[in-house]
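The complex appears here minus one protein chain, its other protein chains still in place.
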Amino acid sequence: MAQAAELKQLVEMVTSRPGFTSAIGTKVLQVEPGCVQMSLSRRPDLLQFNGFFHGGVISGLADHAAGGAATTALPAGRIAVTIDLHVNFLSPADGETIVAKAQAIQVGGTVCVAKVEVTTGKHDQEPRLCAIATVTLRVVDVPARLAQAD
Amino acid sequence: MAQAAELKQLVEMVTSRPGFTSAIGTKVLQVEPGCVQMSLSRRPDLLQFNGFFHGGVISGLADHAAGGAATTALPAGRIAVTIDLHVNFLSPADGETIVAKAQAIQVGGTVCVAKVEVTTGKHDQEPRLCAIATVTLRVVDVPARLAQAD
Amino acid sequence: MAQAAELKQLVEMVTSRPGFTSAIGTKVLQVEPGCVQMSLSRRPDLLQFNGFFHGGVISGLADHAAGGAATTALPAGRIAVTIDLHVNFLSPADGETIVAKAQAIQVGGTVCVAKVEVTTGKHDQEPRLCAIATVTLRVVDVPARLAQAD
Partner (left out) sequence: MAQAAELKQLVEMVTSRPGFTSAIGTKVLQVEPGCVQMSLSRRPDLLQFNGFFHGGVISGLADHAAGGAATTALPAGRIAVTIDLHVNFLSPADGETIVAKAQAIQVGGTVCVAKVEVTTGKHDQEPRLCAIATVTLRVVDVPARLAQAD
C-alpha cells in the first residue's frame, strides 16, 4: 500500500489529465486508502433540460470516484477499471454541487467492488442523498501511458 | 401514440436544448416508437486517460437513448425518467464514434424498462459491441418547462 | 404508518404462507418501519456444489427482505413488489446461517429503493459480509389474496 500523499497525487494526476473528468471540472476532495471523495460544481453544460445534474454526469463522477477508491486500496502498480456500473437515482440532483463518496468494500487480486453515495447540496442546506451506485472493477497493471505521466 | 415525425422532433428538441447532451454533441440518428439511436463523435473532452470514451460519457448516452426509447412508446404528454441505470463495459470504446441503440422492452403506466447496446466504430471497420445497459424508468407527466419549449 | 406489532405480523404472515420463502425456512428476526432482518439456516437443499449457500437462495432472501423493508415504510394497504434486483456476491456464503438486513433508503408513492447487506456466520466467529443488494420496488395496493389472509 502506498503512502497517503502518494495516493492523493495519483488520484489527482489521473483526474486532472486532459479528458472527460477534467473537462467537467472534477475536484478531488479527499483520498484515503479505499476511500475517495470528489465533487462537481453546477455548470450549464452538466445539466438536464429540467436544470438538475444529468444522469450521465452523476454516473461519470460515481464511476471515477469508485475507480479511485478501489485503486488506492491496491498495491502500487495496479489499477482498477470499471466493468459494471449500477446507479440508482433517488431524487433530483438540484443543488449547487454534487459530491461522490466512494468506498471499496471488497478488494481482491482480480476483482474489486466499491459503493458510492452521491449527495447534492445548496449553500444554506444540509446535503441530501440523490444517488447511490455499486461498481464492480477489474484489477490490471497500471497502463504504460499513465506510468509515464510524471 | 404520436406520429413518427413528431416523435423525432420531440427527441431532437430534448437532446439539443442547452445542457449535457448538446454539450457533448449528441446526434439523434433514428427515432421510432420504442426505439432510438444516438451517437457521439470522438472528442478529447469525452475520453479517459487511455484515449477511450469515458464510462460516464457512455453511461450518459445510454441513459439518454433509453429515455428516448421509453418516451416514444408512451402516450403524448408522458415522459420517462431514469431511476436505475446498469451498464456493463465489455471492451474498450476506442473508435471514432459510439452509437447507442435503445429499445423499450416493457412499457407500463408507471414503469418502463429499456435495453441499450453501445457499439464503437472506426471508419474502415465493422462496429464492435463495447457496452450494454439495462435502464429502468418512471413515467411522469411532461414537465411544464419542456412543454413550453416550442 | 401501522404500529410495530402489526408490521411484524404482516411480514411474518407473508413469509410463512405456503410458498418459496416458507419452504426454504425463512425466519423473520426483526421488523421496524423501513428496516427488516431475516435469516436462513444451512440445509443441503440450499447449497451449491461447493457447499456454500446458492446465489439464488441469497438473492431470494435479499429480495424478500427488501420487500419487507419497503412495505413496512408504506401506508397501510400498500405493498412494494420488486421490479429490479441487483446482487453483488462478495465472498463465499460458507457459514451456518445467512442474515439479510434490508433498509428502505427511498420511499415514494410509486417507487421505493432498498439496500440489503447479507452476512454469513459460524457459531464461533463474527459474521462476515458475503453479499450486498440494491432493490428497486414498485408500490401497489395489497392484493386481495393477501388482504383476505387473516
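Order as written gives the chain letters A, B and C; numbering starts at 1 within each chain.
To be clear about the criterion, contacts are C-beta pairs under 8 Å (C-beta built on N, C-alpha and C of every residue); 3 or more make two chains touch, one makes a residue touch a chain.
Here the structure is a predicted model, which means the values were calculated and not measured.
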| item | value |
| --- | --- |
| Residue among C:Leu7, C:Val87 or C:Val139 that touches the chain left out of view | C:Val87 |
| Per the touch definition above, residue among C:Gln3, C:Gln48 or C:Gln125 touching the missing chain | C:Gln48 |
| Chain C, residues in touch with the chain not shown (by the definition above) | 14, 17-21, 23-24, 44-51, 54-57, 59-61, 63-64, 82-89, 143, 145-146, 149 |
| Touch list for chain B against the chain that is not drawn | 86, 88, 90-91, 105-106, 113, 115, 129, 132, 134, 136 |
| Absent chain, residues of chain A that touch it | 83-84, 86, 110-111, 136, 138 |
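Going forward, only the chains that are shown with their structure count from here on.
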| item | value |
| --- | --- |
| Length of the line joining the C-alpha centres of chain A and chain C, rounded to whole Å | 30 |
| Numbers and ranges of chain C residues touching at least 2 other chains | 86, 136 |
